[in-house]
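The complex appears here without one of its protein chains, the remainder shown in place.
Chains here go by letter, A and B, matching the order in which they are written, and residues are numbered from 1 within each.
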Amino acid sequence: MSWQTFIVDFFTYGILLYSVALLSSYVFIALYSVGITRDHLRKNTFTDYRILASSDQLPGLSILAPAYNEGNTIIENVRSLLSIHYNNVELVVINDGSKDDCLQKLIEGYNLYKTDHFVNEQLSTKKVRGVYRSHNPVYNKLIVVDKENGGKADALNVGINIASKDYIVCIDVDCILEQDALLKMALPFMEHPGKRVIASGGVVRIVNDCVVKNGKILKINLPESFIPRMQTLEYIRAFLLGRMAWSRMNGLLLISGAFGAFDKEIVIKCGGYNHKTVGEDMELVVRMRRYMEERKEPYKVTYIPDPLCWTEAPNSFQILGRQRNRWTRGTIETLWFHRKMFFNPKYGFLGLVSYPYWFFFEFLAPIIEFVGFIALFFFAIFGLIDWVVFLSLFAFILSFGLLYSMFAIFIEVITYNQYNRTRDIFKLILTAIAEPFIFHPFVVWSAIKGNIDLVQKKNSWGEMTRQGFAKPKTS
Amino acid sequence: MKILIAEDDLLMLKTLEYRLKKDGHEVIVSRDGMEALEKIEEASPDLIITDIMMPYSSGLEIAGAVRQKSSTPIIILSGMGQENVVLEAFKLGVDDYITKPFSPNELIVRVRRFMFANAVR
Partner (left out) sequence: MGHSLITISIQLPDASSFLSSETHSLIKAVIFLLALMTGLLVYILISLLFKNRRERLRKRLSRITDLLIQRMLFNEDQEFAGNLTSGAGRFLKLKTFRNLLIEELVRAKKNFSGVAANNLQLLYQECDLSNDSYQKLVSRRWYLKAMGIQELAEMGQNKSFDLIFELTNHSNEQVRMEAQNAVVKFSGLTGLNFLDFLTYPLSDWQQIQLINQLGDVDQNASDYIRKWIGSSNNSVVIFSLKLAARYHHFELHDRVALCLTHPSEEVRYHAIKTLKEIFDENTSANLVKLYDAEGLRNQLVILEVLQNIGTEKELPFLEREFTRDQNEIRLAAGRAIARVADMQYLESRSVSTEYPWTEIIQQIKGELRK
């Protein structure tokens, strides 16, 4: 056989095999997530959150909200966080060396004074400049920490050192939480006797174009502009299908940095957030799981599909590109740090399924796609392409992707039904049709740039602090 | 007497409205904390009956906000019965605290008490 046919065959069969595996995993995830979502919703109707709210046995939560140059909105954001229903809670706002008047605004707005707080440095961090509390008893749940700039991971670690409760809830200070978000978040930690629930993740939804007043959502709308709407679809797909299926298998690797709760003791034992990666949210979950696997302790990472947290999605290709670039680097770094687990039976499901899945279908997918595209280009030049086959295959893939998106929309309609106008559903479907031509290539390109940046070592460290905080990640 | 009720459970809200109207009161209803605050501002009621766990603003926030401006009597009507919540409420200056499940008849009697106080003033 000539070298040409060899190369062509190699690509053909390799990519074919890969595609079959990928498509099967999609089919599996879609179908596997349905049952668990349905059960969750049914179970939810029996849960009287008022009993939970009025109990004095609630697990203590410390909300950690890092803030960097948020002076314009910080007062409102903190007020909104303070108004959430939960009895046993403290709110730790960490000012990560903001260059604006963030701290000053907090001091004035909440009548703060500097306390003599001993910071038990269980995790080593940048220097803490001061711990503040309010004179006003109404704000007795509020603690403000002022520290030297060190990036999001470092800020969260300071928060962990300060936190006095058993569980930490990490959030982006600018996201909007539903009033019962903490009650719903706390419940999984009390529901699994015999297993230690080490972390619990929540859904992140997109707030663009929703009507918001005083930090509360009055009306949910589908985003008007294309990029956020595209992400709405992406998030529905990821949160309603992907994460649900993974959590059912107890294989969830990622809890979005915008809203997640963790068992503080385990977090500290594994060393807290890693400030050497831009994907600190994913890295922490992987490390905590690894820790539990190594100690052979039964554990669980749970996930709640109810829309609890709302966040502003990037509205320009530039910002979106930077975000995806960062996600890619975060994924690669996490996979690299924990490469020991790759197909390592010692790590059970984590090593044999979760990790390899991420490696092959999250990390490799954009690369394979990109390489495939280049190969296609050359094959076309050399006239090696049978266009009939190509086009029918292309049509097959497109329709498969579209079907998957529609299935996600379908699940959204029969469950939370937040975009309940027929017009909105059609808009979402049109968005799904447009995705492979506009949005998807861009996302792939951003991922490739992330790979290149990482290889060129033009990565994270310095840049990270300035960029501020990573947006939630979809899986 | 002009009474404002803030309660997110619609049935509960309508029921209270129905009963208080039967007692000859003028009733203003609001289904969430924000609506309540707005209506308090514009209608200045003689008595406020509020739940704690409501969307947007909790009953305690409402109590705090009202107390900064006026001494309008406030009755909290809530499922939360923990000591620290009740204490916090009274610290904020509420006048009465009723825990759910509650007897509507008892509520009416308590409301009447405030009515007499109102008449005396």
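The definition used in the following text is that a residue touches a chain if its C-beta (ideal position, glycine included) is under 8 Å from a C-beta of that chain, and two chains touch if they have at least 3 such contacts.
Being a predicted model, the structure only gives us computed values, none of them experimental.
Peer 1: List the displayed chains that the omitted chain touches in the full complex.
Peer 2: Even though it is not drawn, that chain still touches A, B.
Peer 1: Any idea which of A:Ile36, A:Val138, A:Val212 or A:Ala375 touches the chain not displayed?
Peer 2: Of the listed residues, the one touching the omitted chain is A:Ala375.
Peer 1: Looking at A:Ile75, A:Val212 or A:Ala365, which makes contact with the chain not pictured?
Peer 2: Of these options, the touching residue for the absent chain is A:Ala365.
Peer 1: For the full complex, which residue in A:Glu108, A:Glu294 or A:Asp386 touches the chain that was left out?
Peer 2: Here the residue in touch with the unshown chain is A:Asp386.
Peer 1: Which parts of chain B face the unshown chain closely enough to count as touching?
Peer 2: Per the touch rule, chain B residues meeting the hidden chain are 9-12, 14-15, 18-19, 22, 79, 100-106.
Peer 1: Just checking the interface: what residues of chain A touch the absent partner chain?
Peer 2: These residues of chain A touch the chain that is not shown: 4-5, 8-9, 11-12, 15-16, 18-19, 22-23, 26, 29, 42-43, 45-46, 48, 50-52, 54-55, 57, 115-122, 187, 189-194, 234, 237-238, 241-242, 265, 361-362, 365-366, 368-369, 372-373, 375-376, 379, 384-386, 388-390, 392-404, 406-407, 409-410, 413-414, 417, 420, 422, 425, 429, 435-436, 440, 443-444, 447, 474-475.
Following the convention adopted for this analysis, only the chains that are shown with their structure count from here on.
Peer 1: Go ahead and note the Å separation of the Cα centroids belonging to chain A and chain B.
Peer 2: About 40 Å, centre to centre.
Peer 1: For a test of understanding, state which residues of chain B touch chain A in their complex under the given definition.
Peer 2: It is residues 34, 52-58, 61, 64, 79-85, 91-92 of chain B that touch chain A.
Peer 1: In their complex, what parts of chain A are in touch with chain B?
Peer 2: It comes out as residues 50-51, 53-56, 83, 85, 87, 137-138, 179-180, 213-214, 216.
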